[in-house]
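This is the structure I have questions about; it appears just below.
Every protein chain except one is present and positioned as in the full complex.
The block that comes next holds subunit A.
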């Protein structure tokens, strides 16, 4: 098969050699180690592990025992080099294998690697070439084992990996939540033949069946019938054909439907049943279509029979027959729906083509225990799901798909579900799916595009002393702009498009060009300013009656949240008017009743017994955390409630990071005995969320956080800010009390929610169970 594809390509006069842009493809080869290669019928997938050196902003507290002088910054920011691990996966056509191997050889410098793990049908064929070119020993791994290993890996680590395909729906791709338990599932791999594999756990899987009627049958028979050589062209033909001229339908036999059995007239009774005649010519398109239906239906039927026999409802499809082809995804989906009457959904994977390479790589990396880490898809370095428009001509598609990349960053923390989620399997972090909501999608894409100038400016300003900041910022602009354009055409490229994914992509792109923390200096300045007012704010609160104080605390929390560089409306104001103060913010807030107003219920609750422990997901630096959150936290502590402050592990916009918060807390403790005592008695704990996003995914949180939450018997969760409480988690159901509060600093969103800019959302929720208990 591989042979054929190669010959076919050469004849199509495609360039065999191409110039590879090294900063785009095969990145970080200098530090690459642990290679794996999966050579299929027409595509090669290369995997390697590299360490990436990138800059991170570190904060370090000054020694404050010395006498403070006016204007001294609170802490020091330094940009340091940090090394993180990254997995690179590159997919290219077999035609380029020699060029690619040469390129790798030339760029591979610091590697101690001696072997390359190989899998796929072509691994044997190219063994000598690889060994000669790379001087690495080829170590062959079982194809199916690699496939399953890879499949487990992507299902566990990439949110929105799996999707259902709906050709005629508003959004063709409907992405699935990652189920906390990915097992058991059925994997139907449609290569030249079909393998049906039942996967029960990480190490336990079984090939329970298969069929010889697969992609090779479509290709082989199709080539004979239509004299068309290429698989892609066959699919093209099929997408234009009418199968009813070749197939015998139920209505051809019955004149209509076979109603007593519920078989509709359009159902195929006999594939190719009308072609048993010599006096008629059939078009290539029609034959290809008929063949496609025949094979898809057959595979779908077998898949259903196996799923039923083994009582499995999660069925994933992969293999070159599927690989991003809308035509085959549609026919397979149709078939599964038909045979299971909708009980089983055909699931597809965004990174299906990489499974073998990922698995082979993991096989070779077992000593590094890659499965003990959590990994995240790097949106900056990954190509995303290719455009699969059937209208695209196959040559174009082949070219655009020439180099496809997936990069995964090793996350420093292992990520788990928040143990307080009511139903982890149905939890969806994002409030609006922009893949499905075209209006919202258009708005947010434009919004991010408009904000780009500001971000670029901010990025340059953050590194006055570092070289090429302007050039790098410009590259960042280009990259992010390109991503936005891609997403405009292929909103499904990285799974469901959400405000969160747009924000995260921006962070990834900034990191890519070494802008680890563009807001570090802004945050520093704001923190400095806010700290000066802390005691004053606390004192004025102390003067109020209990009830007045409770309201002032909430209002302070909300006013603090107005200070947000992430929202364009605010960043404009902050930029032009740095004196925009806390009091001014309070005046800007919407008067009660708020857009969502549960304040009365919250006040009633506060009259009751104190909470055991509150988990508080904090938002911005400066006024927000210091003058809004800390007084509120202080009150909780005074009530006897323990508090866990969860902040980002890494920087995102002007959100306060865990390391910044530690310094801030120390400084506040020095001024405030309540905080100091709480720290000393371990009643106030700082944890990191495990995230570097302005939004919050409660299904991917630092394991340590989850442990603390359980140990402290947390019975209240406070989520603050637009990113964490509106764009995400607005509908999140927890099994303890929760407070979601934010100021809507975006007029479009405010209008959509039925309010105006600076509308307040104050959502206090009590889960059903505890409500009943109280009554």
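The rule is short, and it goes like this: contacts are C-beta pairs under 8 Å (C-beta built on N, C-alpha and C of every residue); 3 or more make two chains touch, one makes a residue touch a chain; residues count from 1.
Everything that follows uses one rule, which is that contacts and distances are computed from a predicted model.
Student: Can you match the unshown chain of the complex to its UniProt protein name from these: "GPI mannosyltransferase 1", "pantothenate kinase", "Ribonuclease P protein subunit p14" or "PTAR1 protein"?
Tutor: Options "GPI mannosyltransferase 1", "pantothenate kinase", "Ribonuclease P protein subunit p14" or "PTAR1 protein" narrow down to "pantothenate kinase" for the missing chain.
Student: Write down which of A:46, A:59, A:130 or A:144 is the residue touching the left-out chain.
Tutor: Of all options in A:46, A:59, A:130 or A:144, contact with the hidden chain holds for A:144.
Student: Looking at A:138, A:225, A:493 or A:696, which residue reaches the missing chain?
Tutor: If we include the chain that is not displayed, A:225 is the one touching it.
Student: Would you indicate which residue among A:126, A:306 or A:494 is in contact with the undisplayed chain?
Tutor: In the full complex, the listed residue that touches the missing chain is A:306.
Student: Where the complex has a chain not shown, which of A:207, A:240 or A:713 is the residue touching it?
Tutor: The one listed residue touching the chain not shown is A:207.
Student: Please identify, in ascending order, the residues of subunit A that touch the omitted chain?
Tutor: Interface with the chain not displayed, on the subunit A side: 1, 3-4, 7-8, 121, 142, 144-145, 191-193, 207, 209-217, 219-221, 223-225, 229, 246-248, 250, 252-256, 258, 260-261, 268-278, 282, 287, 294, 297-298, 301-302, 305-306, 308-309, 339.
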